[in-house]
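All protein chains but one are shown at their positions in the complex.
And then chain A:
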Amino acid sequence: MRQYFPLCIFLALVVLIQLVTQITETAFYLTQLTMSAYYSLLIIGLCTIMGYAGQISLGHAGFFAIGGYLSAGLTTHNLQPFADTGITSLLDKAGLLVSSKDLYGDTLLTVHPWIACIVAISTAVIIALVLGGPVLKLKGHYLAMATLGFGIIIFRIAMATPYFGEADGLSGVPSFTLLPGITVSGDFGARIINYYIAWGTVLIGMLLLINLVNSRMGRALSALHGSEEAAQAMGVNTARAKLLTFVLSAAYAALAGVLLTHYNGSIGPGEAGVMKSVRYVAIVAIGGMAHLWGALIIGTLLNFMSMRGLFGSYDDAVFGIILILIMLFAPQGLLRLHIWKHIQKIKPKKHGTA
């Protein structure tokens, strides 16, 4: 139970921030805080594969984009012209489609957001399985190379496919009713509820990952990070453990993509870019790799600052520099900088030279 205590503090903090914005009439911050929440969902997933299983993925923006683009494509493209074709009518009869009226009163027939969401996440999971299966059997950081290639391909597909809107991306993505009364949408009036939906999702996501890292399989992951050879000698199927963690983190990224796209009502190829993946890796590194809370806090802060425009046009460069600085000066992450130790190390030197 001890490990859940931070979750309670976290929940209290989420509520507190919302109340403060209400009192100070700064509710406009909620929009960026909501968006930060979805990025943080991706980041805590990436933290498990990087920090706990010790594998770097440079393709998580790709999984995010698969989630966002597929749900956007399926829920915006009108199937009405194909309403009489076999497959479409079959889908319709099965209740997988929804019809609505557009601005001009024409009937729109689109895939139900829940179905689109399931298709999007399943696709990400299958791709992660196919990509990670052979690569994670090898030792070393082959995953970084494979996922880098994958990320570039996804970006190119997004840029070149008319279905995904090419350089413009997709807009007009409808809202997504998760449960009656709980709808992911960017409507002005739904700002507060969406803030809570987003952070509620992160809370559940954190809970599941905290469970994982404190379980038998979580221990096996830390073990293989420590010594793959010894972990295998203790009966851990290391390839499988790494693969499942990779797939889980890809599913988190895809879910984040789905929800943020419905929240924003649009998605563009920028979300699929490799620079985004580098940014996520940098954030996990700053948070201290194997540190879910560190990743969450740093992820929320930096994404919030980035979206408030604090880094100006140097946005991507800032994350690149941060990554370099962290690797040079604080490979354990910013939150684990033992300042006192460093000072103590310096002291005797001074005496020596005096």
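Definition applied: a contact is a pair of C-beta atoms (placed from the backbone, for glycine too) under 8 Å apart; a residue touches a chain by one contact, two chains touch by 3 or more; residues count from 1.
Throughout what follows, contacts and distances are computed from a predicted model.
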Mind telling me which option in "ABC transporter ATP-binding protein", "Glycerol kinase", "Acyl carrier protein" or "Electron transfer flavoprotein" is what UniProt lists for the chain we can't see? "ABC transporter ATP-binding protein"
Using the definition of touch stated at the top, determine which of A:Ala220, A:Ile286, A:Leu302 or A:Ile326 touches the missing chain. A:Ala220
Hey, which of A:Leu79, A:Leu244 or A:Leu260 is the one touching the hidden chain? A:Leu244
Across A:Ile192, A:Leu208, A:Met275 or A:Met305, the one contacting the chain not displayed is A:Leu208
In the whole complex, not just what's shown, which of A:Ala231, A:Ala282, A:Leu302 or A:Ile322 touches the removed chain? A:Ala231
What residues on chain A make contact with the chain left out of this view? 208-209, 211-212, 214-220, 222-223, 225-227, 229-238, 241, 244, 248, 290
